[in-house]
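Missing here is one protein chain; the remaining ones are kept as they sit in the complex.
So that you can tell them apart, the chains are marked A and B in the order they are listed, and the count of residues begins at 1 in each.
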Amino acid sequence: MSGSIEFEQQASVAQVTISHSPRFNAMSRTMWRALRSIFESIQNSTDVRCVVIKGDKANFCSGGDISEYTDFRFQESSLRDFHENDVWGALRAMLDCDVPIVAQIEGNCMGAGVEIASCCDIRLSSLSAKFGAPIAKLGFPMAPREAALVAREAGLVTARRMLLEAAVFSATDMKEAGFLSRVLADDQLRTEAQATALRISALAPQAARLNKQALRALLSPVLPVDHHGDETTYAYAESAEHREGIQAFLEKRKPVF
Amino acid sequence: MSGSIEFEQQASVAQVTISHSPRFNAMSRTMWRALRSIFESIQNSTDVRCVVIKGDKANFCSGGDISEYTDFRFQESSLRDFHENDVWGALRAMLDCDVPIVAQIEGNCMGAGVEIASCCDIRLSSLSAKFGAPIAKLGFPMAPREAALVAREAGLVTARRMLLEAAVFSATDMKEAGFLSRVLADDQLRTEAQATALRISALAPQAARLNKQALRALLSPVLPVDHHGDETTYAYAESAEHREGIQAFLEKRKPVF
Partner (left out) sequence: MSGSIEFEQQASVAQVTISHSPRFNAMSRTMWRALRSIFESIQNSTDVRCVVIKGDKANFCSGGDISEYTDFRFQESSLRDFHENDVWGALRAMLDCDVPIVAQIEGNCMGAGVEIASCCDIRLSSLSAKFGAPIAKLGFPMAPREAALVAREAGLVTARRMLLEAAVFSATDMKEAGFLSRVLADDQLRTEAQATALRISALAPQAARLNKQALRALLSPVLPVDHHGDETTYAYAESAEHREGIQAFLEKRKPVF
C-alpha cells in the first residue's frame, strides 16, 4: 500500500483527500501522480465550483514518503524525474486549476504538505497544526520551483527559516506570516472549511475563474514556472551528505554532516 | 448628479476629496476622469509636497457607481474602454505621481476604494473602516491590472479572499495583512492624517520624488502595467452571469448563479 488521493463530489463542491494513514499522509510517487490527474479532471469539469483539499484522519500531509527515497533519490536523472514530473506535475495542475481551492489543514503540514497548501487559494488551519519543511535534516534542498512557490506564499523570511534553520511553525506563526487565511479552533475547522466552500460556490463561477487567471498571469514573473534550475540542479543526488541524511532518518539516528 | 472629485491646496499640501455622498462616494465615470486630471495636475505642480486623499463625510469610497453599469458593462468594447481608460487612466495617474500620497480612510473602502487606496504611499485608517471587493456577488471579476495592484499592496492571501470569497475585512485585519500603515481611533484619524502630511512636506521634496521613482521602476516586473489581459479579457461582458449579478443588485434581490 502506497497511499491514495480520494475524490468525491457533493453538489458543486469537490472533496479531495490525501490518504496514507500509516504514514500520516506522506506523499508517495503514486499519490503525486493521482493528485495531478484529479486536478486535471477538476479543471475540465464544468460543474465543480470549489474544491476542498484535506488529509485523511488528523493530519493534512506530513511530507514525502521517505521509505521510497532510496529507490530514486541517489541518482541524478531519477531525482530530476521525481521533482520535475511527479511533484511539479501535480503542483502545476493545482496552480493551473481555475476553480477556487480551499485547504483544510490540521495536524502535520510539512514539506510536501506546505507545497500542496501553497497551491491553494484559501488556507484554513486548526490552531494546533504544525508547519515546516525540515529537509535540511535529511541532507537535501527543496527543488528550485518548489522553494519559489513556498517563498511566494509563506514569505521569504519564513521560507528561509523553514529551509535554512529547519524551523517548525505554529498556525499562529503562519497566520502572522501571511500564509494562512484563517486559524480556527480545532473543532471548528471542518465545519468552517465546508461552509467556506459553500459560500464560494454560491458566488459567480466565471468571475472566479477569470480572477484566478488574472492573478496567475501576473504572478508569473515572481514564480517563473519554466525556471527549473539548470543542468547542475540535481547533481547533489549522489553526494555523501544526501545519503547520510536519508540513511540516518531510516535508521532512526541523528545525521552527521 | 454623478459626483465629483474636489481639490484644495493648503500651503504645500493638496487635499483631494472623493465626493458623491448620496452613494457613499461611489466612483462614477465622471469621477474617474476627474481623479486622473487632478493627479496629472499635481504631478506637474512644483509646489505640492504631499497629497491627502479622503472621502466626503464618513466614507472613503464604497466602490463603483452601479447605477451606471447597465449603460456600458454588457458590451465588450465599452466595458474595455471603462476599465482601460477611465479606471486605469486614473489609477495610473496616481501611481505615476511622484508626490507622496496619504490615504485617510474611514467608513467603507470597497472595490474602487481599495484600488484607489492601493495607489497611495501611506495608508491611515480609522478603526471602524471596512475593506473588500465583493464583486463576485455582482457576477464579474476585477480587471487584471487592478487585481495585480490590489494583490501587490494587500498581499495575495487577502486579495484572494476578497475576490474569491467576497470577504470583508476590518482595519485590524488589513493592518495585519500589511496593507495599512497605521490604524487610528476614529476621532484621531483626520488630525493624524493632516499631521503626517505636514511632517512629510517638511522633509526633502526632491528626495521623496526620487524615492518614489526608484520604487516604481523596481516594482514594474511585479505590476506589469502594460499587461492588460488579452483580447478575451472583457469577453464576459455579455454573459448571463454578469447580467444576473448586476440586475439582482439593482432589483435588491439575491443573484442566482
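One rule holds in what follows: a contact is a pair of C-beta atoms (placed from the backbone, for glycine too) under 8 Å apart; a residue touches a chain by one contact, two chains touch by 3 or more.
Since the structure is predicted, the reported quantities are computational estimates derived from the model, not experimental observations.
S.K.: Can you tell me which of B:41, B:85, B:181 or B:239 touches the chain that was removed from the display?
M.R.: The one listed residue touching the chain not shown is B:181.
S.K.: Which residue among B:3, B:100 or B:113 touches the omitted chain?
M.R.: Among B:3, B:100 or B:113, only B:100 touches the chain that is not shown.
S.K.: Considering the complete complex, identify which of A:79, A:177 or A:193 is in touch with the unshown chain.
M.R.: Considering the complete complex, A:177 is the one touching the chain left out.
S.K.: If I consider the whole complex, including the chain that's not displayed, which of B:37, B:85 or B:211 touches that chain?
M.R.: Only one listed residue reaches the unshown chain, and that is B:211.
S.K.: Determine and list the chain A residues touching the chain excluded from the picture.
M.R.: Residues in contact with the chain left out: 135-144, 147-148, 151, 155-157, 159-161, 163-166, 176-178, 221-224, 227, 229, 236, 239, 241-242, 245, 255, 257.
S.K.: By the contact criterion defined above, which parts of chain B meet the unshown chain? Give residue numbers in ascending order.
M.R.: 100, 121-123, 152-153, 176, 178-181, 196, 199-200, 202-208, 210-212, 214-215, 217-219, 221-222
In the analysis below, only the chains that are shown with their structure count from here on.
S.K.: Report, in whole Å, the distance between the mean C-alpha point of chain A and the mean C-alpha point of chain B.
M.R.: Result: the chain centres lie 34 Å from each other.
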